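Worksheet for the structure shown next.
Every protein chain except one is present and positioned as in the full complex.
By written order: A, B and C. Residues from 1 in each chain.
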Amino acid sequence: MIKVGIVGGTGYTGVELLRIFATHPEARVQAVTSRKEDGMPVAEMYPSLRGRVDVAFSSPDKARLTDCDVVFFATPHGVAMAQAPELVAAGVKVIDLAADFRMQDVAAFEKWYKLPHSCTDLLKEAAYGLPELNREAIRKARVVGNPGCYPTTMQLGYAPLLKAGVIDASHLIADCKSGVSGAGRKAELSLLFSEASDNFKAYGVSGHRHSPETIERLSHLTSDKVGLLFTPHLVPMIRGMHSTLYARLTKEIDNAALQALFEDAYKDEPFVDVLPFGAHPETRTTRASNMLRLAVHRPGDGDTVVVLVVQDNLVKGASGQAVQCMNLMFGLDETTGLQQVPVLP
Amino acid sequence: MIKVGIVGGTGYTGVELLRIFATHPEARVQAVTSRKEDGMPVAEMYPSLRGRVDVAFSSPDKARLTDCDVVFFATPHGVAMAQAPELVAAGVKVIDLAADFRMQDVAAFEKWYKLPHSCTDLLKEAAYGLPELNREAIRKARVVGNPGCYPTTMQLGYAPLLKAGVIDASHLIADCKSGVSGAGRKAELSLLFSEASDNFKAYGVSGHRHSPETIERLSHLTSDKVGLLFTPHLVPMIRGMHSTLYARLTKEIDNAALQALFEDAYKDEPFVDVLPFGAHPETRTTRASNMLRLAVHRPGDGDTVVVLVVQDNLVKGASGQAVQCMNLMFGLDETTGLQQVPVLP
Amino acid sequence: MIKVGIVGGTGYTGVELLRIFATHPEARVQAVTSRKEDGMPVAEMYPSLRGRVDVAFSSPDKARLTDCDVVFFATPHGVAMAQAPELVAAGVKVIDLAADFRMQDVAAFEKWYKLPHSCTDLLKEAAYGLPELNREAIRKARVVGNPGCYPTTMQLGYAPLLKAGVIDASHLIADCKSGVSGAGRKAELSLLFSEASDNFKAYGVSGHRHSPETIERLSHLTSDKVGLLFTPHLVPMIRGMHSTLYARLTKEIDNAALQALFEDAYKDEPFVDVLPFGAHPETRTTRASNMLRLAVHRPGDGDTVVVLVVQDNLVKGASGQAVQCMNLMFGLDETTGLQQVPVLP
Partner (left out) sequence: MIKVGIVGGTGYTGVELLRIFATHPEARVQAVTSRKEDGMPVAEMYPSLRGRVDVAFSSPDKARLTDCDVVFFATPHGVAMAQAPELVAAGVKVIDLAADFRMQDVAAFEKWYKLPHSCTDLLKEAAYGLPELNREAIRKARVVGNPGCYPTTMQLGYAPLLKAGVIDASHLIADCKSGVSGAGRKAELSLLFSEASDNFKAYGVSGHRHSPETIERLSHLTSDKVGLLFTPHLVPMIRGMHSTLYARLTKEIDNAALQALFEDAYKDEPFVDVLPFGAHPETRTTRASNMLRLAVHRPGDGDTVVVLVVQDNLVKGASGQAVQCMNLMFGLDETTGLQQVPVLP
């Protein structure tokens, strides 16, 4: 039984980890830290877990995380890099759901996250936790930087096209839409029901930190210079992410071949589902599951390809993906504990 | 492996059965009927099931339901009673999610459902499928009438009080609220997003057919005459049901004793969770799970007790409860395949 | 032109006052105070008002409220009673949307609001701002305590029955449901979209401060002792309130006579709409308007009458009613500036 620690269990990615581990057959949550809620049973804050999770929050100093086999950081940026060295030294694997170990470009990290990076040694060896594009590195990693939710959809949507060299990598446009839980469990006015419901808006149009992360990773897939215009939007729904990806074709390729690029790329992937050419995936078909679904379009048989990608931002976009990485790191079947069927309706 | 047939798999209780059976370790769906969708893979209508359910709809005549061990009817009222005799004769167990086998009072059935009852013989032996109040009968039944969603909450909320004889059974008031999926997957104007969203209303206030069902069952729990005023409301949410149950106390009883009535009644029940006295259960703490949660209140320490009951109307209120009955009928552990953790947020 | 001041214009009742006054032909908002937002144009915080409201927030000390003809307090409880004496002394009329001037029972106020009442002299002369039941007092008042949102529905729903003496006043049950904006514009976790959406819950079941207010006012309508069990619930919608009111009949009265009680009571009221007997009013039919609609039911022709009442909690339940009071206090037609047609869908 893998002994799991969770730092920062009170947010949405934390409780989602708890939900997943409640039925994971090979792992058991042994510690969940929260300085503020020390001693409170997790199921008191989240009654959905009553009878299923009997651990209590403990303050970080009491949590004895070094006794765990793996520790997940479901914390703000900056926490994992402060605590990872001690854990790794003690032989504990680390999976950070924040950004500390996502980008190798330290300068970009420091610019976008406005934090000095205090742990560049571990960063160098850290694996980027997107199994479909980086599986072998994850298997061997001591530290994993779990991808951002938007970057997961952009990378899996653009990868087959970039690898095949059929699109203009310099002018990608990603118009992305996220459910409100993607903004986290924060008491902010703009996230109130009365503000966010029955409303739609873009945000961070002039620049969002998921851009440099995505560009860095996409650049591994092509020798061309990658240029990305990424526009995030907020959708009045709890969970779900829909990315509408545009790219200009630079080579003659027919639609069957386009579709084949995706089917070939993902034919053995348990968590990537390529829909028939021209389909319209709905976010709800992935709700509460680790599935990502996508469909390829070519409107008017023109020179622009459109890829529609959907996922649950809290599962494949965060906690599910982190557990998928853990499974790899511990030699388990990658789908262990991640077989939840999407909840529809 | 139990061979399962589902008649009427295109509605919400049908797809919910499919979702549950996709991970049920002891049963396999062998046939799903739909006259209209004959030949269409189930996962084409419900892409959430892609890769998880590979059965196709078949027209009723081809479905060979008599080869199944159990057949669920997720159909409009009247269908199960027409087909049950043949199935039962062939040794197939029947679980009807509609009303055909819920009420022993045939006259009441015919009045409220405006259908002649064509199968009163089987009705007589049918068990009412509420395990917490009728477990032994279900175990032995060939035919189960699965309770309505509202009646489940009302019975489990009132039962401890009625059995203890501490309330005035003649003037129960049940103010109940349901998510929109409770109305089924029907192309009706009043169920449109643009009609039901950001809106709240009562319906059927002068009379709803879940009243006679509830009264008949509650009458088994007390020798007093049961009078029930039941008011259903429509909530702009997909899943979830909240019943606010009022009853006048007729005996001196302190709050600790009140609470103990509920804790004793349900202490061994895997799917009924009694919250601390005075708690406020939220529907989302049961979302997509078979749990029902309740809490007892006594405002101002007055003479009225208020019981708050929540469940997911499609699971404990319908398909989950039906599988719970099936588990009992086939000698399985009652929780088999029903261990989904509620999805929150 | 009536010169209007608003203290606390950043919350939902504040911005709703601004929306109403933007088209009120006889009044002009001259000052809106907010200590925190001093100098910021109102339309910058609320872009919905761009081009329609050109006033800026000013800090209370600069706002020169004593130059106004009337000042509305859209503030937390306790603010109005601190500032009202100076304003009234200067000849300014005061309308408080909080609770400071609602209840004559000072002890009850202090118990429920946990504040000492610092202004009992003005409280004594203050008029309760429910025009339909207290019009003459409002006309002459210098200080008006605007009713709570729930109490408005409960009083207008029970009044005809209590005045006619046909119900048991000692055991009223009011099961009420409110949209989330009723909780105000506060950065609280429980009000987040991801917490409140697709969810339903009761709150404050053991006691809510709208109870003593309602009981005090209902007691003016009957010589019987009033007992009220009031259960508030939170609905995942922005605006709207639905109260389901139960009362036991104590006299023989047929349904036509019941209905006539309500039609007679409200036949000249511009903002109370009595629907046909047995109708089901929807909250959306009052959205963004000052209308309150109600319908009377008598399920099974039994001894319990059910009154369904709907309103927009921010308009008739708050800011619209406050303007209605202002119109009366200044001798205007009561409907001036309140003719907005409900927004449906």
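The definition used in the following text is that a contact is a pair of C-beta atoms (placed from the backbone, for glycine too) under 8 Å apart; a residue touches a chain by one contact, two chains touch by 3 or more.
These figures come from a predicted structure and were not determined experimentally.
> Which listed residue (A:306, A:323 or A:341) would be found touching the missing chain in the intact complex?
Here the residue in touch with the unshown chain is A:306.
> Using the touch definition from the top, which of A:244, A:259, A:327 or A:340 touches the missing chain?
A:244
> For a quick check of understanding: of B:185, B:220 or B:248, which residue touches the chain that isn't displayed?
B:185
> Which parts of chain A are in contact with the chain that was left out?
Looking at chain A, the ones touching the missing chain are residues 171, 173, 175, 177, 179, 194-195, 197-203, 205-207, 227, 229, 231, 233, 235-240, 242, 244, 246, 248, 278, 280-284, 287, 297-300, 302, 304, 306, 308, 310, 345.
> Spell out, residue by residue, where the missing chain touches chain B.
12, 179-181, 185-189, 191-198, 236-238
> Going by the touch rule given at the top, which residues of chain C touch the chain that is not shown?
12, 15, 19, 22-23, 46-52, 181, 185, 197-198, 238-239, 273, 275, 281-282, 284-289, 291, 293, 314, 339-345
Rule of thumb we're sticking to: only the chains that are shown with their structure count from here on.
> Based on Cα centres, what is the most central chain?
Here the chain at the core of the arrangement is B.
> If you list every residue number at the chain A and chain B contact, are more than half found on both copies (same) or fewer than half (different)?
At the contact between chain A and chain B, which are copies of one sequence, the residues are largely the same (over half shared).
> Where the centres are mean C-alpha positions, what is the separation of chain B from chain C, in Å?
The mean C-alpha positions of chain B and chain C differ by 39 Å.
> Per the centroid of Cα atoms for each chain, what is the distance between chain A and chain C, given in Å?
The computed centroid separation for chain A versus chain C comes out at 45 Å.
> How many angstrom lie between the centres of chain A and chain B, each centre taken as the mean Cα position?
Spacing between the chain centres: roughly 36 Å.
> Quick one: which residues in chain B touch 2 or more of the other chains?
197-198, 238-239, 281-282, 284, 287, 345
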